[in-house]
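The complex appears here minus one protein chain, its other protein chains still in place.
Order of writing sets the chain letters: A, B and C. Residues in each chain are counted from 1.
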Amino acid sequence: MILHHFPGGIHPNDEKGLTAHLPVENAPVPERVFLPLSQHIGAPAEPVVKIGDTVKVGDKIAEARGFVSANIHASVTGVVRAIRDYPNVFGRLAPAFEIETTDDAPFHPKKNREDALSLPPQTLIPFIREAGIVGMGGATFPTHVKLSPPEDKPIDTLIINGVECEPYLTADHRLMLEHPSEILEGIVFLHHILGARFTYLAIEANKPDAIKVMEETARDTKINIVSVPKRYPQGAEKQLIKTLTNREVPTGGLPMDVGAVVQNVGTTFAIREAIRWGKPLIERILTVTGRGIKTPKNLRVRLGTPLSEILNLCGGWKTTPGKLIMGGPMMGINQFDTRVPVTKGTSGILLLPRDEVGEYHPHTCIRCGRCVTVCPMGLLPNFLGSFAEFDRFDDAARYHLLDCIECGSCTYICPAKRPLVQMIRYAKGEVLRRRKKAAKK
Amino acid sequence: MLSEIISLAGIGLLASLGLGIAAKKFAVEEDPRLEKMLEILPGANCGACGFAGCAAFARAVLQETAPPNGCVAGGESTALKVAKLLGKKAEKTERRVAYVACHGDRSVTRQRFIYQGIDNCRAAVNIGGGSKACAFGCLGLGSCQKVCPFGAISIEDDLAKIDPEVCVGCGLCVEECPRDIIHLVPAASTVQVLCSSQNVGKAVKEFCDVGCIGCRRCEKSCPFNAINIVNNVAVVDPAKCRRCGICVEICPQNTIQFFLPIVRKASINSEICISCGRCEKACPFNAITGERGVPYRVSAERCKGCGVCVEACKADAIIMLEES
Amino acid sequence: MKDLLVLSSSPHIKSPETIPTIMFQVCLALLPAIFVGVYSFGVRAAWIILLAVVSTLAFEAASQKLMGRSISIRDGSACVTAILLALNLPPTVPWWLVVIGAFFAIVIGKQIYGGLGHNPFNPALVGRVVLLISFPAQMTLWAFPSHTIFARVTDTLSGATPLGWAKTHVMTHGTLPDTLPFHISQAFLGQTGGCIGEISALALLIGAAFLIWRKIIPWLIPLAFIGTTFLITGAFWVANPQHYLNPVYHVLSGGLLLGAFFMATDMVTNPVTTLGMLIFGIGCGVLTSVIRLFGGYPEGVSFAILLMNATTPLLDRWTRPRVFGEVKKK
Partner (left out) sequence: MGHYFYVLIGVLLVHNFVFSQFLGICPFLGVSKRLETSVGMGVSVIFVVVLSSIAAFLINRWILVPFKIEYLQTIVYILVIAALVQLVEMVIQKTSPVLYQALGIFLPLITTNCIVLGVAVLITQKKFGLMETAVYSFGAAAGFLLALVLFAGIRERLELADIPWAFRGIAIALVTAGILSLSFMGFSGLVK
C-alpha cells in the first residue's frame, strides 16, 4: 500500500517502554465516583435521576440534550448523593453526579446480539447513541454524530485509528494486544453501518507486536492493517486521512467532506461492547505513566474515579512533583487538583518530575523557522505567535490561524521555548469572540 | 518679458483647465464637518461609543445615527463641542469610571499552582482556571492594562489598579477581563467592595486575607440599606448609598473601601438656619445638635458626610463641604 | 511555593535544542576555519578573533545594561557574531578597527533593534560593511599566508586575493593571463590571500557539513546561493574566458563559502519558508555575481546578503506555504 506524506511532524522520544509491556489491570471500584454532565463536545447531558436515587451500574443517569450530546451512565452501583459543582479537567467547576458505591459488581449484560450484522445498518446507530459513546482518543466528539453523515456526503473510507502517536501512552496498544478479536468485531460493525469501500486499521510502526496480532486476527477479512511511519502527529485525524488516502480535509471542513470516517480503536472497542452486549460507556483503559509515578500501569478504570484514587493505586509521586497531565504530553491537559475524575476522553495520566519540567524562560522568536518545518498543517506558527502577542488578530486570521490543530509540534521544537500553542489558542479564542460580537451587531 | 508672461500664464491656464475638468469628473462628496469633528474627538479609537474608531463615530453622528454625546472617552467637554459643531444642544452625560473588584495582591492571596505561560489573563485563565487560589480574583497579568487606551491601569504585585482620575469609563477593560471583576460605576459613587468572591467565608479565608467573607456586618450597619450580601459577596447599590462610610469602618476584612479619598462634611450656615431641628432628627449619626432658636451645629467628628440633613433642611442652610 | 505543581499549556515536553546549543554548535563548526586562519596568519589572527569576541561581548553587555534589559551574552549569539566578524577581516587589520566593527555589529546591527531575533540585518555583516566603506584602505590590505605561527604580518600587498587580483589585472591589462598565479588547490586548502576565515574552502566545508548534519542550518540556502553564483560566473567564463575568472575560483575563494554557509543561513535574517529560502539563496547568488563581475568591488557576498536580508520580510509574506487542505482559488 502506498502511503502519502503530510507536511512537517516531529520525532520525540516515545517513552512507551515504561508501560507497553504491562497488561491492563482492573482498578478497584472507588468508594465514590464523580460523573460530570459534560464529558463530551456539545451540550451537557440532562440528569434523569434524583438525589437519593439508587442506581445500578450501567443505568442511564443523564440524557443527551440535542443531537450533538451524549448520554451518561452510572459507572458503579450505588446511591446518587449529589448533583453539584465539581472540579473538571479544565480547572473549573462544573455540575457532576456524586455516586456513593454500594456494590462493586461489574456490568452484567442483559442481551447478546449475535445477529447484529443481520440488522439494517441504520438500526445499529441508536445502540451506540444509547451507550453514550464519544471519541475516546481525546476529542470526545459524540460517535453517533460522526456515523450519521448527511446524504450529500457519502462515506467510502473507514479508518480505525490505532496510531497512538502521543508519546508515553500505551492504552490503545494494550487494547489491540489483548482484545484483537473484539476490536475486529467493532470494525465489522462500523463497516456494516457505513458500508465503506475501504477499511483501514492504521498502527504506528513502533508497535510491531500489535500489527502482527491484528494482522493475524484480520487475516480473512478485507480490512487493511497499515503500518504507518512513526511521526508525531501521525494519529491526528486529518494527517491520518492524508497518509492513507492522499485526500486533504479542506480547511474548516470535516473528514466526511472527503468521504472518510476516523474512529479510534478504543472507541471501536466500546462500539462493539455497546452493539453486542448493550454495554454503555462506563469504563475505559488508560495509561498511568511518566517518571514521576512509582509504578506505571495500564489500568481499566470506572469513569468518574478521582485522580487521587488512581495515584494512590500506582504508589503516588516517586519524585518531586512537577506536572500532572491528563492525556499525553503533547496535547494533554495540565491538572493541579487530584479530585478531578477520569472521564470518557481520559487516555492517560502522566506524571512528570519537577526536573523534567524546567523553568519558564521564553526568548523572543529567533525566526529559525523550525516551527514552520514541523507544522503538519503548513502554517507559520512563528508569525501566528507574534501576531497573538501583539493582539493582531486580523493578521493572524489571514495566516490561517483557525486551521491550527494545536498538536504542539511547533512548541516542542522551538529552541526559544516560546509557548506558541498557548498564544495561538488565545488568538483563536479572541478571533472567535470578536466574530461573535460582530455577528451580534 | 512678454514671452515669459505669456508662457507662464499659458501653462498655468492649461493646467487649471485640465484640473477643472478632472475635478468635475472625479468629484467626491465629503462633509466638511467631518474633519473638524475628528479634531474634536479624542482620537484614541477606543470603541466605547460602539463604533469602529473615532472616524466611524463621527460619520455616524453626521448621519444622525449616533448621539452627539456618544463619545464616552471625551466626556462632557467633547459632547459640548460636537453639539456646538452640529448646532445642537448637548444632553448631559454622567461620567463613569471603572474599578477592579479585587484587592488580593501577591502578599495576601495564595497560589494554587505555578503558572508557566504568557502574560495574558485571557490565555492564563484557560490553564487550570488561573493560578490564583481564588477563582474570582484578579489574575494580575495585565490584559486590562494592555487594552486601556488611556494608560489608567497599572499592575502592582499581580493586581490591577485603575486610577479613577485618568479613567474615562470607556469600558474596554470591563470587556477584556476574563474574570468579569472590573465594573463601571458612576464617578460620584465612592464606596466600593473590592472583592468578587462568591465562595463562602471559610473558603475565602483559605484563599485570601482580604476577601469578603459575607459576614453581613456592613449590611446590618448601613443606615440606608444600600449594601447587601448577594452570592456571598457584598454589593453596593449606588442609588441608595450616601457615602457615609460606616461599612468601610466596620468591614473586618478591609474589603470595603473609599474609592476617591474625599471627605465630606455637612456645614450649617448659621445665618440662614431657622433652628427647626429637622436636621437633628434626620441625621443617622447624631452628628447635629442644637436647641430651638440657636443655629444648629455639626460635629465634624461624627458627621459621615451622608448628606441626609441637606435634604431635610427646609431653609437650604446646609451644604456639604468636600476636602480631599 | 515548594510543592506546588506546575501548570502550562500543552505540549508538556520540549526538544532539548535551545538557542545556546545552536550557537555553541555554530561556534564549533567555525573552529576549522579559525584553525586554518591562525595557522596561516600566525598568532595575530588569534588575537584579532579574541579581541573581537571580548569587545563584542562587552558591547552587548554594556548596551543591555544601559537599556535596563537582562544581559544575554551567555546565549552565545554575540560570540557567533564576533567570530564571523573577525573571520571576515583581513589579517593585517589594526586592532581599533576590530573594536569599531564590533560596536557597529552589536550595538547598531542588533541591540537597538531589540536584541537577538529582532535585527533585520546580519549583525556581523553590518559591522563588516561599515568598516569596508569607512576604512577601505585598511580593509583591503591583504597578506599572503605565512604558515609560521609567530611570523610578523608585514609582507602585505593590496589585491592579493584571487578575485581582487583578477579584477585589477583585467582593469589594467584588459585580459587575464594564460596562467594564473594561483591554483585551485591553493584556494581549497587555504594558501591564497584573503580574510582570516575565508581562505580555506576545506575548513569551511567541514564546518558546514557538521551544521547541515546537525540540522542547524538548512542546506537549501547555501546550495541555491553557491549554485547560482557558480552558474552565472560559469556562463560568463564560458562566453569569455579571457576576461572572466573560472567559476571554481568564484566559489572557492573570496567570502562565498563563509557567507553562504554561515551568514546567509543566519536564521534571524533569512526567510522561514522553503520557497522564500530558495529565492533568498538565488538572490544572494545573483547579486554576488553581478557585483563581482561588473561592480566596483571585487567581492560582493556581504552586500548581497545584506540586500537580501532587506527582502526577507517581503519574501516571508509572499511565499507563504500552502496550508493543509487549502483549496486553490480559481
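Here is the rule we use: a contact is a pair of C-beta atoms (placed from the backbone, for glycine too) under 8 Å apart; a residue touches a chain by one contact, two chains touch by 3 or more.
Everything numeric here is computed off the predicted structure, so don't read it as measured data.
Enquirer: Which chains here touch the chain that is missing from view?
Expert: A, B, C
Enquirer: Tell me which of C:L87, C:A304 or C:V323 is the one touching the absent chain.
Expert: In the full complex, the listed residue that touches the missing chain is C:A304.
Enquirer: Would you indicate which residue among C:V130, C:V170, C:I184 or C:V248 is in contact with the undisplayed chain?
Expert: Looking across C:V130, C:V170, C:I184 or C:V248, the contact with the absent chain belongs to C:V130.
Enquirer: Quickly run down the residues of chain C that touch the omitted chain.
Expert: 67, 69, 108-109, 111-115, 117-118, 120-121, 126, 129-130, 133, 287, 290-291, 294-297, 300, 302-304, 306-307, 309-314, 317
Enquirer: Contact with the hidden chain only, please: which chain B residues?
Expert: Those residues of chain B that touch the unshown chain are 3-4, 7-8, 11-12, 15-16, 18-19, 22-23, 26-28.
Enquirer: On chain A, where is the contact patch with the chain that was removed from view?
Expert: The missing chain touches chain A at positions 364, 386-387, 389-390.
The rule we apply is simple: only the chains that are shown with their structure count from here on.
Enquirer: Kindly work out which chain lies most centrally, taking the average of its C-alpha atoms as its position.
Expert: If we average C-alpha coordinates per chain, A lands closest to the whole-structure average.
Enquirer: Just how far, in Å, is the C-alpha centre of chain C from the one of chain B?
Expert: 57
Enquirer: What whole-number Å value describes the gap between the mean CA coordinates of chain A and chain C?
Expert: 48
Enquirer: Provide the list of chain A residues touching at least two other chains, using ranges where the numbers run on.
Expert: Where chain A meets two or more other chains at a single residue, that happens at 91, 334-336, 357, 360, 419, 422, 425.
Enquirer: Residues of chain B that touch two or more other chains: which are they?
Expert: 112-113, 116-117, 123, 126-128
Enquirer: Enumerate the contact residues on chain B facing chain C in the complex.
Expert: 111-117, 123, 126-128, 131
Enquirer: For the complex, which residues does chain A have touching chain C?
Expert: Touching chain C: residues 6-7, 10, 12, 91, 167, 238, 242, 248-251, 253, 320-325, 327, 329-336, 350, 352, 354, 356-358, 360, 363-369, 372, 376-380, 382-383, 399-400, 403, 406, 408, 411-417, 419, 421-422, 425 of chain A.
Enquirer: In the complex, go through chain C and note every residue touching chain B.
Expert: 1, 4-9
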